[in-house]
Each structure stands twice: as structure tokens, then as C-alpha cells.
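For this view, one protein chain was removed and the others were kept in their places.
On to chain A.
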Amino acid sequence: MAVNYNAKEEADGHPSGVGAPGGAGKSRKPDNTAFKQQRLPAWQPILTAGTVLPAFFIIGLIFIPIGIGIFVTSNNIREYEIDYTGTDSSSPCNKCLNVSWNSTPPCTCTINFTLNQPFETNVFMYYGLSNFYQNHRRYVKSRDDSQLNGDNSSLLHPSKECEPYSTSENKPIAPCGAIANSMFNDTLELFRIDNETRIPITLNKKGIAWWTDKNVKFRNPSGNTNNLTALFQGTTKPVNWPKPVYMLDSEADNNGFINEDFIVWMRTAALPTFRKLYRLIERKNNLQPTLQAGKYSLDITYNYPVHSFDGRKRMILSTISWMGGKNPFLGIAYITVGSICFFLGVVLLVIHHKYGNRNTSADIPN
């Protein structure tokens, strides 16, 4: 009886034909492959001084220049901020502090300010709110994405998440929900003061929302006509809006749900202090700065009441870099972590030299 000299069975000490009582089945030993016998080639990183110490030094040496670069970039960004809530009695907007959402005529105020340095590249105008919790869970859920995507059945039957802002006067609200209802509706205009004349500065209202939001996520309801008023038939405006959604702008590609100010507002902020892009000030030519140094005046139509919850409103003019707006945190964090790493590397090197090789094989009992 020949034993099956299979290469796989090489390690098998009990060939099946020999000595097995009563015709046993095949062996239950696993195959002698590298995978099953756990002989796969492997890499074993073990923390020795030769790997850990250089790692600390290299990370320290990489982080510090990166941190300095980020910090310098952030410092070169020009930013100017005006808080126009009006809580201070000397502020021009103090008279508008207790305005309600439907005051007629709307309260206006003007704040004059001076820019000491010119703003060279494209300038972005933001409005900022503080103590406004757009990240409250019930608030964040209070919207109907299908309705905002132009679904005609959701237009007339908003989802339950929008309650209690889903119907008003027995008609469905478009757009429904608390987020849409609380849309920011102040108007800000900028003028340059040049020898007593006010020169208006062109503010561009297109291109402030994400491309995916404007072109995919938000769509107007579809129909046969181009008349938005007809497409929104049967719905009513949100409770706290002065005008219905199809009258947000005269231009057709910025009206209805695809109005960019509306889209920017609907992208809820993560933190209670946030800024949202309001307008763009584009650079006209390369010779002149976008905003020269000098006197400016900001005209505000103050519609949005924030005083009741101790909120604050501000207008921010800012330039932009490859890392976004002005934020020194990341630069400082990198520099700090790099320095700590380097320092720890030195400390570990000292410890390794003094104590590391003391405990050698002499101690190991055999």
C-alpha cells in the first residue's frame, strides 16, 4: 500500500493508510501552507531607540516650519470687523435694537469706519452671528430636503420634521421648517467716502454658495411654465418672512429655492459663533487695490432681531488665502506641537542614554 506522497501531507505524521484503526477518514491537520501554518512573511515594528527617537526629532523638525508658514499666511490676511448689534447706546444702530421682524418702515442705520490699510486681492463680505445655535438638534432637523429639491408632492405636503412650521393659514409653507423661517434678512451696503461723496461699491451676490448646493441639492419645483409664482401656487410664505420665496430676487436663476442667500443660510453652522458669506467684492484691475485705505460707510437695513437671546451681529470684510480666513490657531498649534515633540525627543534621548542599556540580559533568569 503506497503512501500518498503529497507535498501537502509532508508534515503529516500519520499517513492515512498505515496503522489507522478501521479505515479512518483524512487527517484533520491543517494544510502545510504558509497561510495556514502562520508562516507568512511579516514586518515587525518594535519600538526601539533607533526608531522612536528619530521619529520624534523628524516630526518636530517638520512641524515647526509648517506651523510658521501657516501662522505667517494667517497674519497676512486682512480682516476688518464691525459689530453692529447696537447694544451700546452710543452706537448708531441702537435705535434698531428692539425692532421686530415686520416693522414698517424698516429701521436703517449707518456706521462709518476707516480702513487703515488697503485690501489688495478679492474681498469677501460676511455677516456674522454670535450666540446663535444653528446646531441645535431640533432646529437642524426642521427642514424638508425633498421639498427644497423641487419635488412637487413634497411642495404641497411638507414632511413632519418641519412641524410646527409646515402649514400656516391652512396652506403648506414653502420652504418649510425652522431653519428657513429664521433666515437672515438684514441688508448691508458699502460706500466709499471720497471728499463728501458716497461712491457705492459693487457687491456681487452670485457665487457665494457651494456649487453642489446650488446646482444639485436645491432645485425649484418643475412645471410647464417659467413663472415661479405659478409653480409655487398653493403654498404660502414662512411665518417670519416679509416676502414669499418666489420674490427673493428679480433674476430668475437666483429666485425661489435656488436663491444663493437662502442656500447659504440653509447650510447650518456647526458652532454658535459663525460667519456666512454675504457678498463678493471683486478686484477690478491689477493696478488698484480692491478696497483702498480711507473712509467708508456701511448702510444697514436692520430687520433681524437678535437682542432677545443676547445674540450679536457683525459685518466682516476679509481677504482669503490658501488656508481660508484668518485663523491663527492651526499655526500656533503646529508650532507648539513641533516644539514639544523636539523637546520630548531630547528628553527621551537623555533617558535612553542614562537608563536604557542598564537592564540587559544579565538580569534574565534562565
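Things worth noting here:
The definition used in the following text is that a contact is a pair of C-beta atoms (placed from the backbone, for glycine too) under 8 Å apart; a residue touches a chain by one contact, two chains touch by 3 or more; residues count from 1.
Keep this in mind: contacts and distances are computed from a predicted model.
According to its UniProt record, the chain left out of view corresponds to "P-type ATPase C-terminal domain-containing protein" among "3-methyl-2-oxobutanoate hydroxymethyltransferase", "DNA-directed RNA polymerases I and III subunit RPAC1", "Urease accessory protein UreD" or "P-type ATPase C-terminal domain-containing protein".
The chain not shown here is touched by just one of A:K237, A:K276 or A:K313, and that residue is A:K276. The residue from A:T108, A:S146 or A:N254 that touches the chain not shown here is A:S146. Screening A:F71, A:Y84 or A:F124 against the full complex identifies A:F124 as the residue touching the chain left out. Across the interface with the omitted chain, chain A contributes residues 1-3, 5, 10-15, 18-19, 35, 38-49, 52, 55-56, 59, 63, 66, 70, 122, 124, 126, 128, 134-135, 140, 145-146, 149, 151, 159, 208-213, 216-217, 264, 267-271, 273-277, 280, 318, 320-325, 327, 329-330, 333-334, 337, 341, 344, 348, 351-352, 355-356, 359-361, 363-366.
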